[in-house]
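We show some of the complex, not the whole, and keep each chain where it was.
Every chain is named by a letter (A, B and C) in the order it is written, and numbering of its residues begins at 1.
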Amino acid sequence: MSHDDRAGQGAGAALSAPAPLLEIDNVTLQYKTSEHLVTATKQVSFKVYPSDRYILLGPSGCGKSTLLKAIGGYMAPVHGAIRLKGQTITQPGPDRMMVFQEFDQLLPWKTVRQNVEFALHASGRLKGREAAERAAYYIEKVGLIKFIDSYPHTLSGGMKQRVSIARGMAMEPDVLLMDEPFAALDALTRRKMQDELLRLWDDTRFTVLFVTHSIEEAIRIGNRILLLSPHPGQVKAELNSVPVHEMGTASQAQLETRINDMLFAH
Amino acid sequence: MTTSNTVTTPIEPYARPEFVLDTQRPETTEVLRPLSLFESLYRLGWLRKTVILVVLAVIWEIYGRWLNNPLLFPSFSDTVHAFGSGIYSGVLLERAAVSLQTLLIGYGLGIALAALLTTVAISSRIGTDLLETLTSMFNPLPAIALLPLALIWFGLGTGSIIFVLVHSVLWAVALNTHGGFRSVSTTLRMVGQNYGLKGFSLVGAILIPAAFPSILTGLKVGWAFAWRTLIAAELVFGVSSGAGGLGWYIFENRNQLETANVFAGLFFVILIGLFVENFIFATIEKRTIHRWGMQH
Amino acid sequence: EASAIRVSHGYGILYLPLMVMRDQQLIEKQAKKMGLGEVKTTWLTLDGGNVINDAMLAGNLDVAGTGAPGFVTLWSKAQGIPRSEVIGLGALSTSSLWLNTNNPNVKSLKDFTPKDKIAIPGIKTSLSAVVLQMAAAKAFGPENYAKLDPLTVSLSHPDAVGALLGGKTEITAHFTSPPFSYQEAKDPKITRVLNSSELLGNITLDVVFAPKHFTESNPKLTQAFMAAQEEANAYIAANRKGAAEAFLRISKIKMTLPEVEQMLADKDTQFSTTPDGLMEYVSFMDKAKTIKTRPAKWSDMFVPAFQTRKGS
């Protein structure tokens, strides 16, 4: 199993439309504050199919995190519906593992190792030695094996974010929701993390919803890219990414320019 | 390590055509879901609380009647009746006013001292030690331990009661405030220092608002214990001339076996507690920590 | 001589002379007579001997009425500590304490079983506790003075009345003074096991005392106070109705006048400045080792004016 499997994306399944895994149907999301009502996204509709690497791309404040939170089950849409396998989402759960944008998403009272293990225990995924092995494996993958027994507050911003990524991946969930997970990482580490994510996808073919603000990253990681308009977020377009074997060729550059133009044009 | 099955052909994402939408597309009408009657009633905070209060009152009434021992535990209706005539005759209001005045002075002084002590505590290590030591020593001491000093320093009467009140407010508020200060995120503290704030100005501009949830809890606990102490203290320190507070009122009526009046006095304390919680503290919370997103 | 005096009285009928003095401003009157001019009196209502002791030791109080055993303890403990010594200004009152029970099986002290609980306001050291011990000594022999102690529990008078009359609690007996004893006796379920005056005679229950240095530096004021007390006692003896009215005015207790008068009519309730039976307390407390210095005679504990009186 290699990265090149992804090259044939769509070829095998083009015959009939499968049932969408996740259906965002005309969803409007709002926040009620004591002063006013903020509409974060407006009438957003899109479908995520099994094994999609689905990217949400849009300017700061357009409602990407809010959308992810709604899919995670933390917010109910004021209008429209979000369905997972045909069922309306009513509450959070370990079937949709979330990597948040915030640095404070690690449990401060658990070490790096315990943070990853606890996610496995609490969600009933794995227990005992299996959980320990799985945790160590992914912590090693994000390059933090030296810090495996450190508490989160002794880690740098990027290191914390990597622990969250390890935790998310270790859960090997059906749907992984990632909110700008690589934002705090330097170019080299980021590249390594991207590769790790793709390798894991190759292995388990999970579905991932990935928020990013890097067009390059979107193309590299995703197979399908949703472009959102500025605040309040509305769908601008849904594009296919380039297959892996065309990465680094003109078609990648072309797509990058196209997305750039679509986002930056008013 | 990974759980994929390598035998079957791997699932491929479903390939579908791209699309580009016009952002200036016509609005579809959005209809907000209506709430059920129960839901919309349940949303009313005052209604929920009223229901709780009514249930408590009913339990009291039933238990009181079943017990049928008005000398020891009058029923709710007896108490309300006694309360009503106490209010009507003006005596309860008068006594409550005396108590409230003393209480507020003691409470205010306690808070001021707590502010001072925690500022000292947060500014240096020996300050922290001082607060910790004083608190762990004096906080468990009952009022009678203070009595001799209170009598020597303030004599019989309001001065001593205030002294005892300060003792009951100070440590609880200081502990909560100091705990809150110490939990303030390092980043916020660094931001304050970055502006050149130090000592009192750092405490006032950064630590107090950042620790406000803890401070409010401290204020609530302190408020409650001030009441408890006041009622007990008024009993110990007696009255000099006529003007006793609620504590004395309770004591007097207890001696006369006017148990309904005793409970009317306590009922007043409960009412004041409910008022302070639901109007004063709730307003403060709404205007501060809720608005700032510090508490949910 | 001071131009102000601070006096405290307690809550019940036993403090009646002080209340009459307060009501009719007898101290002011007597002081003027002695040529002291306008004397300002401050009256305090204090409950419980401890606070009175503390207030007096802290110099917040000049004269106070308190239970006899408490006074004996303070007098004895303060001996030899210059600023703390106290001295009696006279007896205050005497009355009978009743031991009431709601247990029909109890007819005398000997009938109490370990299941019974006797409520008194403060076990072992309070006035009622000491009197109960003295009663026990009379009933079971001097060495068995503490025989009832295991049955006693601390409970304030009002709560004990509620518990005794209401039932449903473990309290089956209450050793108490008027008006509580009367209140209980009105209930048909209640029977009286013991009347302290029947067993011990009309011994003084409460006394009036002051810091020694106060009496020494204010001899005239002290004298005025004592004269005022005599006048009050005379008034009570002569005018029961007026005294009852004064009681109701000062104590603000919601009782009817006849009820108060009935209490005053009790032959066991007496107001006299001459102590009676103080030495019984002393010898009893000496035996129980609760006092350190024992006065040779009762008048050692009082101002010199008492040397010639014939109390006990």
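The rule is simple: a residue touches a chain if its C-beta (ideal position, glycine included) is under 8 Å from a C-beta of that chain, and two chains touch if they have at least 3 such contacts.
In this text, all values refer to a predicted model and were calculated from it rather than measured experimentally.
Beyond the single copies displayed, the complex in its entirety has a chain composition of A x2, B x2, C x1.
To be clear about the criterion, only the chains that are shown with their structure count from here on.
With contact taken as defined at the outset, there is no chain that touches chain B as well as chain C.
The chain occupying the central position, as judged from C-alpha centroids, is B.
Here the CA centre of chain A is 42 Å from the CA centre of chain B. Mean C-alpha position of chain A lies 83 Å from that of chain C.
The multi-chain contact residues of chain C, meaning those touching 2 or more other chains, do not exist; every residue touches at most one other chain. Among the residues of chain A, none is found touching two or more other chains. The residues of chain C lying in touch with chain B in their complex are 8, 11-12, 42-48, 51, 54-55, 57-61, 156-159, 161-163, 165-168, 183, 252-255. Across the complex, chain A is touched by residues 1-4, 6, 9-16, 18-21, 23, 27-28, 30-32, 286, 290-291 of chain B.
Here chain A touches chain B in the complex through residues 1, 5, 8-14, 17-18, 26, 28, 34, 43, 49-53, 78-79, 133-134, 137, 172, 200, 202-205, 223-224, 229, 234-240, 262, going by the rule given at the top.
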